[in-house]
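For this depiction, one protein chain was excluded, whereas all remaining protein chains were kept in their positions.
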Amino acid sequence: MSVFIIRRLIQSLIVVLVMSLIVFVGVHVVGDPVHILISDDMTQQEVERFVKRLGLDRPLYEQYAHFLGNALQGDLGNSFVQAEPALKLILQRMPATMELALVALLLSIFLGVPLGMYAGLRPDSKLSRTIMAGSILGFSLPTFWVGLMMIMVFAVMLGWLPSTGRGETVSLLGVQVSFLTWDGLRHLLLPAINLALFKISLVTRLARAGTREAALQDYVKFARAKGIKPSRVVLVHVMKNIMIPVVTVLGLEFGGLIAFSVVTETVFAWPGMGKLLIDSIQLLDRPVVVAYLVITVVMFVVINLVVDVLYSVLDPRVRLKEAKG
Amino acid sequence: MSVSSEQLESLGLVPGTVETPFHRFAAAFFASRLAVGALAVLVLLILAGLAASWLAPQNPYDLAKVTVVDARLAPGERGSAGFVMWLGSDGAGRDMLSAMLYGLRISLGVGVISGLIAFAIGMTIGLAAAYLGGRADAFIMRAVDIQLSFPAILVALILVAILGRGVDKVVIALILVQWAYYARTVRGSAMVERHKEYIEAAHCLALPAWRIVFRHLLPNCLAPMIVVGTLQTAHAISLEATLSFLGVGLPQTEPSLGLLIANGFEYMLSGKYWISFFPGLVLLATIMTINLVGDQLRDVLNPRLER
Partner (left out) sequence: MSSVPRPAEAARAAGAGEPILRVEELRTYFETRAGVVRAVDGVSFSLRPGEVLGLVGESGCGKTVTAFSILGLVDPPGRMVGGRVLFEGEDLAHLDEERLRQVRGAGIAMIFQDPMMTLNPVLRVDTQMVEAVLAHHDVGREEALRRAREVLTRVGIASPDERLKSYPHQFSGGMRQRVAIAIAMINRPRLIIADEPTTALDVTIQAQILYEAQKLCRETGTALIWITHDLTVVAGLADRICVMYAGRIVEEGAVDDVLDRPLHPYTHGLINSVPSRNRRGAPLAQIRGMTPVLVNLPPGCAFRARCERAGDACLREPLAESPLPGRMVRCFHPFNTGS
């Protein structure tokens, strides 16, 4: 099993390198941040010094090598706009994004799996049909529009919940989290549901398909033939089988949640990494954009690796196959 | 010794009407009233978008016709040009209905065009991978898997950060996001078909490779591709809207529905919901009808779970 992990690690490293190269080259080829950052009354000399200070006059490969060298030491450049290390800016805002993504993930599991399993076990009931129709609505809804409408209804018209921003935070293990305060929860609710909506639909459909397929399998019939109680048949035999695809998809989708939080953060003015990215793209703040993309890519690769390992733990058939090599 | 018709009858086989595969398909598809309804609405939307210039009471991008005097009128109020703005007007005084019709056209156009091109590219690459097999296949599928392991929005953001703004660049970004889904789907079916005997037979006839791939292999892989095609098109439309909303998609000169919704963002807190609400409704209707049709197509074309 360790061979498996090492192989995956090496693959992941290669992916990270290649992606960082693509991102770096791409971003530096487009746009010219110098023009935004200089003021009209700077002399030519001052401009030159400015450019030199930011290293923008070096050939591209040199800039990349420099970037890579620094990256390995944890320095991903400084923001053009805020004169702070890009990495620091991103890390400051990461907990907010993580919190949002995690809550959305939990919502999708705890709502999606039961709904999907019910729909799979009784596919012809009215409730099941409603669930499935609802799931199509769920993943057709444009997240940003739903967010707007949610603010409209719950904040403006009904006034029940705040419309933007993150609530009060407290420190948990050195990180600022908001779900432990009532005010924090009130601010967290709408954005989390908004972000989770798409995923809940996806998980519901997945769980339903998996349940339907599992329910028709011989081993379920055999379990019933052994006289096993129906509740155990569903909760042990069926569920364990569908958890494998569900967990795999969720693992990958968690990355999607982090990426998609860009939208929710923009709508709800949630102070996370995503909002930072959008602002930086528009301001052509290259180091921050590059840093965000590189960090996200690394996160993805790590998530995929973890999911692969988890999958082999959950599905004993994979373990054996890999052991045989 | 041939079998007599009495014997046939006694076996329960009654020779009668011949059903073509298309008849069976159409019958199965139309069995779902929901899908039929969705298809009807979708067709209406497409026609509305195509006929935007004729249907819209106003050309919202003709600067001469639009005046800020009409700005933020509530739905049902009359504008200065004399016609009723059934869905209200936006911050610049444009009639929402007209803006939406034009926006629908752009949203559909960008989504469908990028989808078709991605379909063609993905299909060719996927078929090539399946047909060539071996290392070429392994390499191509590796690339596909890696791209697919990143969420579409991230890939889109990376591409947009690299390529910049503009209609063509957004289309390119959408194509680059989508091709991998098509490639993987077609390669999957082609791999299964490739080992079947009719392909071997075609080989033995010394048919040229391109002929085997396009005339024999492809038609049998089309079914899942069509399903993926519909669902991906909906996804592309949604993705473009999201990018435009974020301000990194289509430019202001080609406002899709996403951009219209973004324009209404700032008026929301003051209760002028219609500027964002109606375009969103149309966007939702478009995406949802495509998804409903695609869903039914998938149920019909995939006999696996049939009872």
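A and B are the chain letters, set down in written order, and residue numbers restart from 1 in every chain.
Convention: a residue touches a chain if its C-beta (ideal position, glycine included) is under 8 Å from a C-beta of that chain, and two chains touch if they have at least 3 such contacts.
Bear in mind the structure is a predicted one, so any value in this text is a computation, not a measurement.
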Residue touching the undisplayed chain, where the options are A:Arg7, A:His66 or A:Arg224: A:Arg224
Residue, one of A:Asn78, A:Thr143, A:Ser163 or A:Asn241, that touches the chain absent here: A:Asn241
Chain not shown, touching residues in subunit A: 216-219, 221-230, 232, 236-237, 240-241, 244, 314-317, 320
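Here, only the chains that are shown with their structure count from here on.
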Residues of subunit A that touch subunit B when the two form their complex: 15, 22-23, 26-27, 29-31, 133, 136-137, 139-145, 148-149, 151-152, 156-157, 163, 212-213, 252-253, 255-256, 259-260, 262-263, 266-267, 277-278, 281-282, 289, 293, 296-297, 300, 304
Partner subunit A, residues of subunit B touching it in the complex: 34, 146, 149-151, 153-154, 157-158, 160-164, 234, 238, 241-242, 245-248, 258, 261, 264-265, 268-269, 271, 273, 276-277, 280, 283-284, 287-288, 291-292, 295, 305
